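Just one protein chain is left out here, and the rest sit where they should.
Labels run A and B following the written order; every chain starts at residue 1.
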Amino acid sequence: MVTLKINDQEVKVAEGTTVLEAAKKLGVIIPTLCNHPDLCVAGNCRVCVVEQKGARTLIAACAMPVSEGMDIHTNSLKVRNARKHIVELLLSEHRADCTKCYKNQKCELQTLANEYSFGEHLFLDLVEGHAYNIDRSSPSFTKDDSKCIRCQRCVRTCAQLQHVSAIAVANKGAHMKISSFHDRPMSHVVCTNCGQCVNRCPTGALTEKTYIDQVWDAIYDKDRHVVVQTAPAVRVALGEDLGYDPGERVTGKMVTALRQLGFDSVLDTDFTADLTIIEEGTELLSRLKKVLVDKDNSTALPMFTSCSPGWIKFIEHKYPDMLPNLSTCKSPQQMFGALAKTFYAKKRNLDPAKVISVSIMPCTAKKYEADRPEMRSSGYKDIDFVLTTRELAVMIKQAGIDFRTLEPSHYDSIMGTSTGAAVIFGATGGVMEAALRTAYELVTGKPVPFKNLNITPVRGMEGVKEATVKIEGTTEEWRFLEGAELKVAIAHGLVNANKVAKAVSSGKASYHFIEIMACPGGCIGGGGQPIPTNAVVRQKRMDAIYSEDMHMDLRKSHENPEVVAIYEEFLEKPNGHKSHELLHTHYVAREAY
Amino acid sequence: MENKGLTKVDLIFESIDIRKVMTKAFEMTSEEIINEILESGLKGRGGAGFPTGLKWKYTAAEKEPEKYIVCNADEGEPGTFKDREILDRVVYKVYGGMAIAGRAMGAKKGFIYLRGEYRFLLPQLFLELHKFHKMISEIGYDFNIEYRMGSGAYICGEESALFESIEGFRGEPRNKPPYPTVSGLFSKPTSINNVETLVTAVMIIDKGAGEYVKLGTKDSRGSKVFSISGDTPIPGIFELELGMTVQEFVNEFGDGDTKAVQVGGASGFCVPRKKFAETIIGFEGVPTGGSMKLFNSSRSMYNVLHNYLDFFTEESCGQCTPCRVGCQQLLKGVEKVKKGEAKSTYLNELVKLADTMKVASKCGLGQSVGNAFKSIVENFREEIIY
Partner (left out) sequence: MYQTDNMVKELADKHGRKRESLMPILQDIVKKYNYLTDDAMVAVATELDISAAEVYGTASFYTFLDTEERGKNVIRVCKTITCSMKGKNDIVGTIEDILKIKVGGTTPDRMFTLLETNCIGWCHKAPAMLVNDMPYTDLTPETVIDVIKGYMRK
């Protein structure tokens, strides 16, 4: 343990603790910008500078480990002057048109400006005469360099969490900036649209492409029937943007709010999550059968899940030779979209051309996914608009809804019923658990041998998880699987996905089924989720997801009555002709940069 | 304060029997070598002036089996060109210094980071290296030197930026601690020394610390190679004993009309005529990595300052706010004042900004921009305004 003084208060902390963390322990707040708990220390913005008695210069609290006897002052005149200068410097190269900015009131730079800079600016405006690039090419987010404070959080995110490095720091000196490969548009590089960088950008330099106005237009268009679906991870995070603590489940209130916003039907992505389990589970079993029984070596194993569009784009760029290993199942969002303008429209007697399908997602990559040319199997754009959790919160605020006082209500049907297996899609390991709950039972006629159906080995925040499930007591049809050990792996965050993909591609891993989520923690940590998202917040959202599961009457996808019904009425059978037309897709190999 | 007057010395370029020195060093223990350097009082010649003996001692004390010795030959400070001359004329002494340092610290591998601008020297340097490797392995050394090239970035002379560059990254300085002696190149304990420092170390081993301490003053031991340029009839490289005043220096090298001397390059200090007599060149007065630029009264100090600020604006790595934006503000600021578009009192704001850069920047570059800025603005205010 190390003893030091901060603002004359003594504190004891473990060796290796930073001054910033030590101060936090005392309740002393030191402002930060480049620092983010998910990322390695950068120490480049310098707003966290503090005074250390006897040191020649100020020190960066985020980057300085404590040492015995340190005497730190966080608010001396020297510190305040330096901090004010630094904030003023950042503002001088920043196009601060806050009232026009999407990040207005949610911006870390603005908060600092509020505390340190009012009245006349100290320094010259450097924005004028500087040609900044505003890249609107990605369907998921906008990159506006004139709002960038060069904290490099995005670059560290893309490298350390996602192993993509679609963006990097380029040039030096006054020309230093955040750039894609040779300034190519973001839509034309390896970027997966995961939005993890967006979630960590302290300013308005990286923001999701917003479709709020288009959705309002659709809602107010009397000619349109607007259906909305909500992804599993939204209900455990939305509250954070509306005044709740992380980890509060607000499902019922959210449904009421959506209805009040004017959506014609409030439905649940969870329904198609259950459907995905049936389709994907069937696909896995049939691949196993082809390989084990038919000895068909053109069938690719292991099979990767395909519900995370960031992961899909990642593998398309980085491991195009493994595309046959991807499940052909569309993501739940896109299955929903395809059914909304076919099955749903027919049942509700609606002209599909007049149905507008909106989805509320924890994810920015879903915006990109909805725009993919493959996603038009209904004959229309299957999903018209994707809003993030954050955008929904904005709409709720715009509508003047007092979220806290709302009475909870239930999803509409049809396509609004779901099970606990679908809810857990929102957390890493959830798809695997849901799939195992159904597949095991399908093959053996018995529930998975875990207490309360909770398959704990696939749960948790470990970057790569592995599990083996021994299949015993199979029914006649699945006898070939008797005694087989199903090997599964789960990875979340593309840096971990890459590890697994690399192991598979080099033949070092022998899995059968692999769940991959592009974002850390799975969708609960999605790029479209409330800011801040960090390890503590992700854990709370994850706990909420599993508690939501435990509160559901039905917890296995194949028991979802609406799923049973849709096969009887419309789809006929899993992986059948109609399924293939509407619920499955294909992938394209992309370039390596 | 001790004042030694101006004395020319021939230590660095003096030719020696390198095999003899290497053999002598080989017979010394690690402690003996380090103690000799400690006793000599040698301080680093790259600018920062850290005691070389201590640096070696710290690195030697690290338990990690893999250690490196790095020779900093990035010489990017405007007005400095002595390292090039040393490499050109006595590179075997540089190699010798590295091998001796390696022996003292238990490092088997050395890297020389040579600035891209000096690439033309390479063929000859390789030839010498080949001979040197052969010679020391005959003596019994287990030490090997490799070259790594810079590619035009002044900041790569900063030690941690240099490591980043060798490791294949942008030359962005790291947070300190950890210091190089604990975690340097490839995160291994590393002693990084300037070209001239290494040569001096060889000379100390050859002649003994006792001889060496006779040169220079208490705070600035020994002699130093100066790179002299600007308004002087005899520009070039001169080895001088430390401890002279700027006046004595100007008497020898000035053109009779010297109004200012920039000591230590763009990141150093500008000494105006009225302070020549009281200013000692060395760690007790104005420290220098060797760059001495003389300006006579025909020169505009505004142009000098502008040129330096332009240099820093381009050569800052750009990662930290005070330096990246501060340099631009200083540059644009003096332009505005000069054009009459900003009040002359704005210079006072800029001086305060320079102070912030000094204490809040991440590395030595941003921290030293204020040196030239303040010493020029404070001493030549009228030239900046009118």
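The rule is short, and it goes like this: a contact is a pair of C-beta atoms (placed from the backbone, for glycine too) under 8 Å apart; a residue touches a chain by one contact, two chains touch by 3 or more.
This is a predicted model, so every value here is computed, not measured.
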Fill in: Among B:R170, B:K224 or B:K275, the residue in touch with the chain that has been omitted
B:R170
Discussion item. So one chain is hidden, and I want to know which residue out of A:V41, A:A168 or A:A484 touches that hidden chain in the complete assembly.
Written reply: A:A168
Worksheet, complete the sentence: Interface residues of subunit A toward the undisplayed chain are 159, 164-172, 179-182, 189-190, 592-593
Fill in: Positions on subunit B where the hidden chain makes contact
75-81, 84, 115-120, 148-154, 165-171, 186, 227-231, 235-237, 266, 293, 299, 303-304, 307-308, 311, 314-315, 317
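Just so it is clear, only the chains that are shown with their structure count from here on.
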Worksheet item: How big is the gap, in whole Å, between where the Cα atoms of subunit A centre and where those of subunit B centre?
Response: 49
Fill in: subunit B partner contacts - residues on subunit A that touch it in the complex
41-47, 49, 56-58, 60, 63-65, 78, 81-82, 85-86, 89-90, 92-93, 122-124, 126, 149-150, 152, 169, 171-176
Worksheet item: Which of the residues in subunit B end up touching subunit A in this complex?
Response: 153, 155, 170-172, 175, 177, 312-322, 324-329, 332-333, 336, 342, 349, 352-353, 356, 358-362, 367
